[in-house]
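Here the complex is missing one protein chain, while the rest keep their positions.
Chains: A and B, in written order; residue numbering restarts at 1 for each.
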Amino acid sequence: MPRHTALAIADAVGGTLTGNGAVVLSRVAHPADTLGAGDLVLAIDPKLVPFLDGKQVTAMIVSRGVDVPDGMAQAVIAVDRGRLAMSALTRLFAETVPVAPGIHPTAVVEDGAKIGQNVTIGAQSFVGAGAVIGDNCVLHPQTYVAPRATLGADGLVYPGARIGMNVVIGARSIIHFNASVGADGFSFVTPEAGSVEQAKASGGGTVTAESNNQLLRIASLGAVIVGDDVEIGANTSIDRGTIVATRIGNGTKIDNQVQIGHNVTIGDNCLICGRVGIAGSAKIGNRVVLGGAVGVADHVSIGDDAVAMALSGIAGNVQAQSVVGGIPAMPRDRLMEQFMSIGRLKQFFKKIEDLTGRIDKLEGPVKKD
Amino acid sequence: MPRHTALAIADAVGGTLTGNGAVVLSRVAHPADTLGAGDLVLAIDPKLVPFLDGKQVTAMIVSRGVDVPDGMAQAVIAVDRGRLAMSALTRLFAETVPVAPGIHPTAVVEDGAKIGQNVTIGAQSFVGAGAVIGDNCVLHPQTYVAPRATLGADGLVYPGARIGMNVVIGARSIIHFNASVGADGFSFVTPEAGSVEQAKASGGGTVTAESNNQLLRIASLGAVIVGDDVEIGANTSIDRGTIVATRIGNGTKIDNQVQIGHNVTIGDNCLICGRVGIAGSAKIGNRVVLGGAVGVADHVSIGDDAVAMALSGIAGNVQAQSVVGGIPAMPRDRLMEQFMSIGRLKQFFKKIEDLTGRIDKLEGPVKKD
Partner (left out) sequence: MPRHTALAIADAVGGTLTGNGAVVLSRVAHPADTLGAGDLVLAIDPKLVPFLDGKQVTAMIVSRGVDVPDGMAQAVIAVDRGRLAMSALTRLFAETVPVAPGIHPTAVVEDGAKIGQNVTIGAQSFVGAGAVIGDNCVLHPQTYVAPRATLGADGLVYPGARIGMNVVIGARSIIHFNASVGADGFSFVTPEAGSVEQAKASGGGTVTAESNNQLLRIASLGAVIVGDDVEIGANTSIDRGTIVATRIGNGTKIDNQVQIGHNVTIGDNCLICGRVGIAGSAKIGNRVVLGGAVGVADHVSIGDDAVAMALSGIAGNVQAQSVVGGIPAMPRDRLMEQFMSIGRLKQFFKKIEDLTGRIDKLEGPVKKD
């Protein structure tokens, strides 16, 4: 890991330094780790401080206001918003995965590819004819950039990532292991009304006749257009559009194992968590958060700043700034009410039995008359 | 994109041409795109026609019966079934991802592989000994075909796709980025009754003793056998069978991020949408549609022409031609009724309170007696 003084770190994380700012730190450590000289111990969560009882460490980073016993650390950095400090701190100590500079002799760069300044193309990577690789991009080994794909400046592409033809990716992108950007959309049509169409026509209950004997492919003519500062997780798939492009806005972060269908548009600064699936032509606004494994139906719209709880299934439009959950997704308050109602069912069934008994009794003498 | 006359396009899509059939079209465009000469504007959805108000375009394709103002387009093609027309239209304009013909010098083709006529094997691809590659197959860069795997004629394999040993894939297959066909099944056994067996024996409620201290692997001797005209999506996994093969029928289309377990059989012309998971030994009939993220339990059977709604969890057998949804999946009508019932709970709880009050009142004078 890189090395920094406590003072430099305090500056970078916007923290307040106490003690010796000149100590040099070479590792960020957890209080439960075996600690040694040069460790900056991360104890932003106050519950972690007791782990250090009786120990002497080089430096600590804690939440402002937390008491650190005298002599425990040569330097203490106190911060206000811990996770924010973590961003600056981890950036300081992050190590770049080394890759030999320049174009590796085993890489294949087809004639007509445009390679920017200071680009690294790792071993066994492929860049097709007409592809454009922006300045300072680092393509690790075993990446694939199709003919006529464009990767903006300062991009970072990890092994096994696949960037399809005509795909355009903005600046400062990070594309992780085995991500697929620009495979064909999943779009088929039957000559006669297919089974899903029949079921809809019949009110949803049944398929009325054998169909789907022929599934005709609708090819994907559109590309995928990805903005700047986008991160695409490992083993994630983003399909190209049918006519217009599938679009991912600036600053949006996409986790692993995500499936984004053809024609989908996602706005800026969204957080798309692991295992999410977004069906064809859905429209996701700006700053939307989709929790883990959320499913979004085709053609649905989700408003700006909406949050979908993990595992929810979004079958209809979602309002801006709302929080939804459940399958099908509904406002969170209603979902919680439903969970509570279902939890109370047994007691209500009991109540109904009681009432029945009381009514039986009330009716009893009437019948005797 | 390829170029075609309006007349040729009208013929291909089975549409009716009005205007100048000789105009040459070089792009399919959306009405909201910046339009130019040579654009065929796709306005099959009548709501899109107003986007063109006051514009003059080269050609349009619309649904039959929709009015197109005079002078808006030099040629108009009217079609009956829009999505069907889309299939023919996109096929006309689809571009093949270019790949240098023949076997790239960086490809590794082991001795004893049988390569058909007119086969392309892209850079950094691997074909193992005893593998058979059918005529006209195109293997893009960085694909892997294991020893003794067979790929039928006219196959199209995209970068990162992996085809395992003894796997047999039919003609005209399309295998997308990073798909896995023929990894080992997930099958283990414990020497004594394992935790799941114990839970079942105890009625499902608890695991009665520590177990699973040893997980013994059951190896996969079976292959994966895939029919003709099958499409396998990006980052999808299809595992080999234990003794007999995992089988995918002709014409079945599988989307991205799908998981198909060992011994599964899937019939012909099924549509398996993104993120679906099918556990070991499940049997899926013909023309079945599994919506996004559907889960199918092991050993379950699904009848022909059945449709499973997105996010449903199929725990038991499903009848032919039925439409099911929910977790656990049930007929759609029943699911809708349940959703409605749950939505009405609050009001029924209120009713019970009212009835209780009324009974209290009725009882009141009785008690006074």
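Definition applied: a residue touches a chain if its C-beta (ideal position, glycine included) is under 8 Å from a C-beta of that chain, and two chains touch if they have at least 3 such contacts.
Just so it is clear, the structure is predicted and the values come from calculations on it, not from any experiment.
Within the whole complex, the absent chain has one touching residue among B:4, B:30, B:162 or B:287, and that is B:162. Considering B:8, B:132 or B:207, the position touching the chain not shown turns out to be B:207 (whole complex). Of the candidate positions B:68, B:94, B:115 or B:362, contact with the hidden chain is made by B:362. Contact with the undisplayed chain is limited, among B:82, B:134, B:227 or B:261, to B:261.
Although one chain is not displayed, subunit A still touches it through residues 1, 28-30, 32-33, 42, 81, 83-84, 86-87, 90-91, 93-95, 97-98, 100, 104, 106, 122-124, 141-142, 158-160, 174, 176-178, 231, 233-235, 251, 253, 255-257, 269, 271, 273-275, 287, 289, 292-293, 304-307, 310-311, 321-323, 327, 331-333, 336, 339, 342-343, 345-346, 348-349, 352, 355-356, 359, 362-363, 366.
Where subunit B meets the omitted chain, the residues involved are 106, 108, 110, 124, 126, 128-129, 142, 144, 146-147, 160, 162, 164-165, 178, 180, 183-184, 186, 188-189, 191, 195-196, 199, 204-208, 210-221, 235-237, 239, 242-244, 257, 259, 261, 275, 277, 279, 293, 295, 297, 313, 327-328, 337-338, 341-342, 344-345, 348, 351-352, 355, 358-359, 362.
FYI, only the chains that are shown with their structure count from here on.
The distance from the centre of subunit A to the centre of subunit B, with each centre set as the mean of the Cα atoms, comes to 22 Å.
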